[in-house]
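Removed from the display is one protein chain of the complex; every other protein chain stays in position.
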Amino acid sequence: MTDLARVRDVLRTQRIETASWAYANSGTRFKVFGQEAVPRDPYEKIADAATVHRFTGVAPTVALHIPWDKVADYADLARHARELGAELGTINSNVFQDNDYMLGSVTNPDPAIRAKATSHLLECVDIMDLTGSRDLKLWFSDGTNYPGQDDVRRRQDRLADSLAEVYARLGDGQRMLLEYKLFEPAFYMTDVPDWGTAYLHCVALGEKAKVVIDTGHHAPGTNIEFIVAQLLRADKLGGFDFNSRFYADDDLMVGAADPFQLFRIMHEIVLADAVGPASGIAYMLDQCHNIEPKIPAVIRSVMNVQEATAKALLVDHDALRAAQDAGDVLGANEALMDAYHTDVRPLLRDFREDLGLDPEPLEAYRRSGYFDKIKAERVGGEQAGWGA
Amino acid sequence: MTDLARVRDVLRTQRIETASWAYANSGTRFKVFGQEAVPRDPYEKIADAATVHRFTGVAPTVALHIPWDKVADYADLARHARELGAELGTINSNVFQDNDYMLGSVTNPDPAIRAKATSHLLECVDIMDLTGSRDLKLWFSDGTNYPGQDDVRRRQDRLADSLAEVYARLGDGQRMLLEYKLFEPAFYMTDVPDWGTAYLHCVALGEKAKVVIDTGHHAPGTNIEFIVAQLLRADKLGGFDFNSRFYADDDLMVGAADPFQLFRIMHEIVLADAVGPASGIAYMLDQCHNIEPKIPAVIRSVMNVQEATAKALLVDHDALRAAQDAGDVLGANEALMDAYHTDVRPLLRDFREDLGLDPEPLEAYRRSGYFDKIKAERVGGEQAGWGA
Amino acid sequence: MTDLARVRDVLRTQRIETASWAYANSGTRFKVFGQEAVPRDPYEKIADAATVHRFTGVAPTVALHIPWDKVADYADLARHARELGAELGTINSNVFQDNDYMLGSVTNPDPAIRAKATSHLLECVDIMDLTGSRDLKLWFSDGTNYPGQDDVRRRQDRLADSLAEVYARLGDGQRMLLEYKLFEPAFYMTDVPDWGTAYLHCVALGEKAKVVIDTGHHAPGTNIEFIVAQLLRADKLGGFDFNSRFYADDDLMVGAADPFQLFRIMHEIVLADAVGPASGIAYMLDQCHNIEPKIPAVIRSVMNVQEATAKALLVDHDALRAAQDAGDVLGANEALMDAYHTDVRPLLRDFREDLGLDPEPLEAYRRSGYFDKIKAERVGGEQAGWGA
Partner (left out) sequence: MTDLARVRDVLRTQRIETASWAYANSGTRFKVFGQEAVPRDPYEKIADAATVHRFTGVAPTVALHIPWDKVADYADLARHARELGAELGTINSNVFQDNDYMLGSVTNPDPAIRAKATSHLLECVDIMDLTGSRDLKLWFSDGTNYPGQDDVRRRQDRLADSLAEVYARLGDGQRMLLEYKLFEPAFYMTDVPDWGTAYLHCVALGEKAKVVIDTGHHAPGTNIEFIVAQLLRADKLGGFDFNSRFYADDDLMVGAADPFQLFRIMHEIVLADAVGPASGIAYMLDQCHNIEPKIPAVIRSVMNVQEATAKALLVDHDALRAAQDAGDVLGANEALMDAYHTDVRPLLRDFREDLGLDPEPLEAYRRSGYFDKIKAERVGGEQAGWGA
């Protein structure tokens, strides 16, 4: 088999989940700029996600956010997805938008609020039973804004208690993915600020608990691919929330800010033979398309992940390892860079044609008339956003 | 005169402006937690600001934000303020919340939108004529999220054109304060990201244009007091937006995150004899009290600035300079730290009693019943926030 | 017992270790500025350390650095220390200055170099047997400068192997302290970059392995006191390398850059009742006095730690906890800040007089004539530095 055939074989196993909320309005604390034709309910979000999959072929599942995507009948929502060629994916909990959560959810000083938050997480597992989702993704906005505001260790204890209760509720084949984030919306202290904290709790919980890496959730200068490698080594990498950033949690399109970093991350993944679903790693996009049209932005993001993966797959591991073992600094770096500098767009065009897709997903999407159709259809009602 | 008397004399000249929007609801992109008794209109905001002044004695003016604080009759608003012992202060423009501004205001690629933005700024000067405000504060959220999205230099040209038009409109005794900010809400490039850019434009404009430093608008590791000193030296420091931050533009209470930094800033101010109004430096608070009660938080912030100023005033400049000139590193540092380590709270209690105020503003406020009163009064209507 | 008496009682249990190399020349990559009267051998370093203890009363032990402090007869060195009222403390290994270590020590691609490095670590344990030291502190400069230069996971495996071999060699009552550092001297990837990595390895090794926190080894924006609390909770905090920084690993005097941060760290320590030696936490200074005189700088640093500790001991824990439990954000912050704002220097003067010391250690040192004495004595020979 040629090298390119091998690359295409691995790319064929790759799955990139998109997020329902990426199709809805989002913004900064200064302003949410509403866009045209934005979905008004989970059904329309799934339609958009299915459209992304139709043109990319590798994004069949869509992550839901509860309560933003609460529906009366999840079986019906799943059927709707299947009819459009898509599937329901990860369930994302939300314990940060109720007024009660001003000072925290599962780490709140008030036991009644903690119980409410845990109860919401358990409800998410109920929904997973209905949707057949494998993964419960937990991101906590919990933290404090001022030194002294609350007690670090007591908050950790509360977190551990809540996680244990939810973990115990997980069924066979269900998992808990714990996300960490340095800051925002809490500004002094975040209860799960780093991979170390997420790892510590996941180890305490057991095998079904894994760490999820959001590529925008680190301090400046953090070597993210190191964390990827470390968690792979410890068998605790549960998945990614892909996006990109220049400063903080900018939630820009993945690969837009630092495509070389994305390549280095995928290089660690390829080294560990973890591109495909057998790895148990969930590859998700978690982005905010505040000023660019959303569906094309998601398509572009999927393509960016594919291109980084293709480049990583082109690394000559034998040459790389030989140079590493020989202490040949420049040679080892060159082995990596040689793949990075390669233009993999022709390869991906071929790959898409093999799949029976248009080689240029963005152009095909633009020609498809989908946007005009939803612009005509989605009149009236309230556009979905982070609040719904 | 004793040292303490001299300190109190300078403190008596200090004025700290509070911001109308600090009394309104604010939050992060994830959630705005509404609070009790929040003002519903500019009149109520001014009432809260006047209350802060009543208990602190050094915060007589309140900055307005246009259009959030638009009223039909500014003379009436000014009268309202005066009746409560307060005054209208700086006019803050807002060209970031209209849908048209999604890709920029005065730097927008579309000339019609630029004209609209400039027109808003000119309208702000009209309002200054009515309110008698000296300063127009300009903060532009303008920038881009993606490399290539727009042209850096052409945007600078557009910015320069708009500023020149507004500058030409300023009357005698009116000034333009140009604020810079590293990032947010723009994530790749901000059109006025640093003091260098603000300085360059202010020099081009003329004497009425000055730079304003928001203490939360810098990259990690930036030495803010250096910028203070540099702008003082160049006679281009127009004022401060005080707040504090651990990570990004957290907008926490000034002095809460790094009280030593605030002290170092005030040390540069004191060295330049620039505490009082004769310096032409506008000392403002620009903070978001997302989870703490707003009026007490503003009172606390005013106190924090006073305490930092009092400590800076206690620095023995002769000893400091002697040690500096002698190359005595530890001695010079000790001269500074000696003042910082001093507990100035007794001094400030005396100072307040001299002014006929309660020595403990927060306790006095809590005892005053003001909060219960506004809680009872402010029923119905819509709470003010960043949108209004 | 009064509050102040209680504070003094705890302060009396505090021990702060100083580092032999702090008395030697140090600098940046641009220049090492030699100072007057710098020690020329370990005996003279210990004499300086003993002098610091003589004036502070809380710094009896001195950490050694191998091979910088290699001597023929450690029993003799220990006797020398005891005669001066001091003791030998932690053994710090050095596997970063031999030419062989250019591409790493225990993580080097070359097994012979790894063996050499591990052998050095084992030799350090041999020295611990001779000196009676409890702790072996491991800091690895290992890492890579360029992406691809070496394999992250294979380096972790090599690290784990070496650590296991050394751990197995530890005697009863001996411990291994593993230090982490974000970057420098490796610039792309550091093999132990964060507390998560150090924690992961220490857990794998066992109870005698603990994490050591150098306060200058984090990314910008990292909440260090959170890590302190987290490691305390996990019973994995082995000690501190105290210093301070504005940007990177500046190695300035502890408390000089951000005294409020030092206070917050000590607050977590006090909350966990971990000030004294019973906690098993080693409090060390690891600083570089590049431009200031070294002995006074170390004395000042010891005083800075004491002052931060005294302030932390003054926090009213009942009031703090009551406010925290009530969700009183401002009240809880005030409870903390109230202690921070207190001037504890009088308390520490009393404390020192209770110990029979001069209340002003720096002045007493300056009056003592020690510096003139060593200036006269230390003529000829080669000043000690990082290379020896």
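Letters are used for the chains, namely A, B and C, taken in the order the chains are written, and counting of residues starts over at 1 for each.
By our rule, contacts are C-beta pairs under 8 Å (C-beta built on N, C-alpha and C of every residue); 3 or more make two chains touch, one makes a residue touch a chain.
Just so it is clear, the structure is predicted and the values come from calculations on it, not from any experiment.
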Quick one: say which of C:L4, C:A115, C:V203 or C:A248 touches the chain that got left out.
C:A248
Using the document's contact rule, name the residues of chain C that touch the chain not shown here.
26-31, 33-34, 96-97, 99, 101-103, 141, 145-147, 182-185, 187-188, 220, 245-248, 250, 252-253, 256-257, 290-292, 386
Hey, which chain B residues sit against the chain that's not shown?
103, 109-110, 145-153, 156-157, 182-183, 188-190, 193-197, 199-200, 203, 218-223, 225-227, 229-230, 232-234, 260, 264, 267-268, 271-272, 320-321, 324-327, 329-330, 332-337
Chain A residues touching the chain left out here are 220-221, 223, 246-247, 256, 258-260, 291-293, 296-297, 300, 307, 329-330, 333-334, 340-343, 345
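As a working rule, only the chains that are shown with their structure count from here on.
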By raw count of C-beta pairs in contact, what's the busiest chain pair here?
A-C
Same or different for chain A and chain C, when you check if over half of the residue numbers at their contact belong to both copies?
same
Would you kindly give the rotation angle relating chain B to chain C, two copies of one sequence, based on a CA superposition and rounded to a multiple of 5 degrees?
180
Taking the mean of the CA coordinates per chain, how far is chain A from chain C in Å?
40
Hey, what residues on chain A touch two or more of the other chains?
103, 145-147, 182-183, 188, 220
